[in-house]
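I have a structure here, written as structure tokens, and I will follow up with some questions on it.
Complex shown without one protein chain; remaining protein chains in place.
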Amino acid sequence: MSELRTLQSPYGLVGRDAKPRRWATLDLYPPFRLTVLLLVAAIVLLPLLATAFGGFKEVGELRTNPLGLPHVWHWENYWAILSGARYWQVLGNSLIVAAATVALTLGLSSMAAFAFAHLRFFGEQFLLTYLTLGLMFPAAAAILPLFIQVRDLGLLDSYTGVVLPQVAFSLAMATLLLRNGFRQLPSELLDAARIDGCGYIRYFLYITLPLSRPILSTVGIIAFVGSWNNYLVPLILLNSTALYPWPLGLMDYQGQYSTAWQLVLAFITLTILPAIVIFVAAQRWMVAGLTAGAVKG
Amino acid sequence: MLKPLLLGVSLCLALTGSGFATTLTAVHVETDPGERALWDRIGKDYTAQHPDITVQFQYIENEAFKAKLPTMLQSKDPPSLIFSWGGGVMLAQQQADFIRPITAAVQPFAASLVPTAAKAFQSGGDTLGVPVLMSKVAFFYNKALFAKAGVKAADIKSWDDFLAAVKTIKAAGITPIVVGAGEKWPMHFYWSYLVLREGGADILKRAKAGEDGGFTGPVFVDAGKKLQELAKLDPFQPGYQGTLHLQAAGLFGDGKGAMQLMGNWLVNTQKNNAADSKGLSDDNIGTFSFPTVAGGKGLATDALGGVNGFLVSKNAPKEAEDFLRFFSQEKYQKEAAAKGYYIPAIVGTGADVSNPVTKSVAEDLAHATALQIFFDQDLGPSVGRVVNDISVAIPAGQMTPEDGAKALQQAFDEQ
């Protein structure tokens, strides 16, 4: 359980550690340690930097000056994308789909999780196991029938058609995480509330949810990142370029400008930029959310 | 219980709101900016005459288009006009009842369509589409590089001549052939032409009927062997197995290789995708037909090519057919020809083809003894893709010609 505690605190992995754990680490000669770390960091960052700088170069310079700063900064590549409608449209679509996915996931899974955490009802154990099955479900395995299903519901090529399957696939993990979270709230609270005549629904709305903000944010972050980065589900279920979220928009753009790498690189840079900015601004929550979900789910 | 729930959610999310006016959406794969501008303008002209109808040409990248088409047709709001190469893919769409016959609507202007092109969109007495442009697959070569290597295109008549020319060019330190094998279909032109030259113009029809061993017959095995022969000379640009077709066009435009077997659209794509956006000048590009093979039944004048046009989807607005008539008008298609965008499938526009290279292809096409449409389209979605698979696997040594032929027959039997 101790690793879970570390993860629950958003500061565990990225802030001040409670206590230095001298013995659990690898003691290398400090300059050597730093060299190793810098080398790995370079390997991690160079592809990203080469991409971002590549967007400022002319196509010929990509060949002659692969990793350096551009000799001349060609802002027009970025400017052309930023001043066009396409970039904003794909980001907007992603935002709409992700926001709806998060809202629905949180709504549905917190309700279900509350029932599983606090209520006794017929088939409870069965239903919980049933939902848990979803954890092992590779979304891809059923992607063709999912397409048929969404088609038969008349939801092909619509935001709804993408949001609902995404929510369905994230429900298992979300419900499990929230149920475990809700259970950790002191049970005296519920007893006291019941004695005061507070109904379950009011208890859920006014006590459980406000007290569970950390775990709700974890679930929200996982659902958001999952939706924001999703490629397969919208690929199968969307056709109109006007509805494309950014991963599809990126592939579309690349298909069209496959010979103009500098434009493709600028487009990649601009589409991953929001994720990087948010990550840097909210690293603690992002890391804690994404790893905690993995560990506790 | 469920439907209202879904409806509610969709109401919340449906921000796409279709307007009140009718919109005709036409999906296509044409990349040339000038051509697309012309098409957009035709759409606007139509709206000017019919203010309640908006026409939207939507470009989709070629590979993505082929992969998405089945799903696109099944959505609640499929595009009205669908780009098509005719053939088995179109027939599959007809069988599945996703397109509607437009025989009566086309009748008034049918005479203006080039007959061989119109035929590509007919099936069992029904007209299923309106042809827009025709293309022919041929070798396009860089005259300067041929001269440098001392090779004369006019001398390349037989497959052996061709192999000899490849050797000479390679010996001169020049990459003989550029091909976008990463997308497979550019390579399938080689295999297709070899099959055509070996087996004659009706070979696919005979193979489908199971004659002479069907797709495992000697013609198909031999085509694979010849392709292997070519690959043994290592004639392609480095990394060709990962090259995309537009990249290959750009490489040809950059002068990085002596020739390319491609549809005549290469004349434009080599410009647009060259590093300097100019590519080779028209007078530096020559063309010659795919060579004949010794003992083969096919003629040098049997052409592999394409007829591209638009089909009308099942529930498209009733104006779709009328727009196709409007679109096919001579004045627009003459302009497309004059500006060198493509070879229109409209009678009497041939003389307007301005680009000298395209013009010579158009003349070849006019005198072709047969026009076989692209194998991957003719054979339909599942079998056609196998042609593409084996066309890259055989020259790469991943598959023997015999296994390739067997794989094709198997796909045909299983479809």
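Should a chain be cited, it is by its letter among A and B, assigned in written order, with residues numbered from 1 in that chain.
The rule is simple: a residue touches a chain if its C-beta (ideal position, glycine included) is under 8 Å from a C-beta of that chain, and two chains touch if they have at least 3 such contacts.
Just so we're on the same page, contacts and distances are computed from a predicted model.
When the listed names "ATP synthase gamma chain", "Sugar ABC transporter permease", "NADH-quinone oxidoreductase subunit K" or "Spore maturation protein A" are checked against UniProt, the chain not shown comes out as "Sugar ABC transporter permease". Only one of A:G54, A:G181 or A:G220 touches the chain withheld from this view, namely A:G54. Taking the complete complex into account, B:K66 is the one of B:K66, B:R100, B:H245 or B:K359 that touches the chain left out. Remark: the residues of subunit A touching the chain excluded from display are 2-7, 12-28, 33-34, 36-37, 40-41, 43-48, 50-51, 54, 59, 62-64, 66-67, 108-109, 111-112, 114-116, 119-121, 124, 127, 130-131, 133-150, 164-165, 167-169, 171-172, 175, 199-201, 204, 225, 228-229, 231-232, 235-236, 246-247, 250-251, 254, 261, 264-265, 268, 271-272, 275-276, 279-280, 283, 286-287, 290-291, 294-295. Touch with the hidden chain on the side of subunit B covers residues 2, 5, 66-67, 70-71, 74, 92, 95-98, 181-182, 184, 238-243, 247, 251, 381-382, 385, 389, 392-393, 396, 398, 414.
FYI, only the chains that are shown with their structure count from here on.
Look at where the CA atoms of subunit A average out and do the same for subunit B: the two points lie 40 Å apart.
The part of subunit B that touches subunit A in the complex is made up of residues 6, 9-10, 12-16, 31, 58-64, 68, 71-72, 74-79, 244, 246-247, 249-250, 273, 275. Subunit A makes touch with subunit B in their complex at residues 59-60, 96, 100, 104, 147, 151, 153-160, 163-164, 236-237, 239-243, 251-252, 255-256, 258-259.
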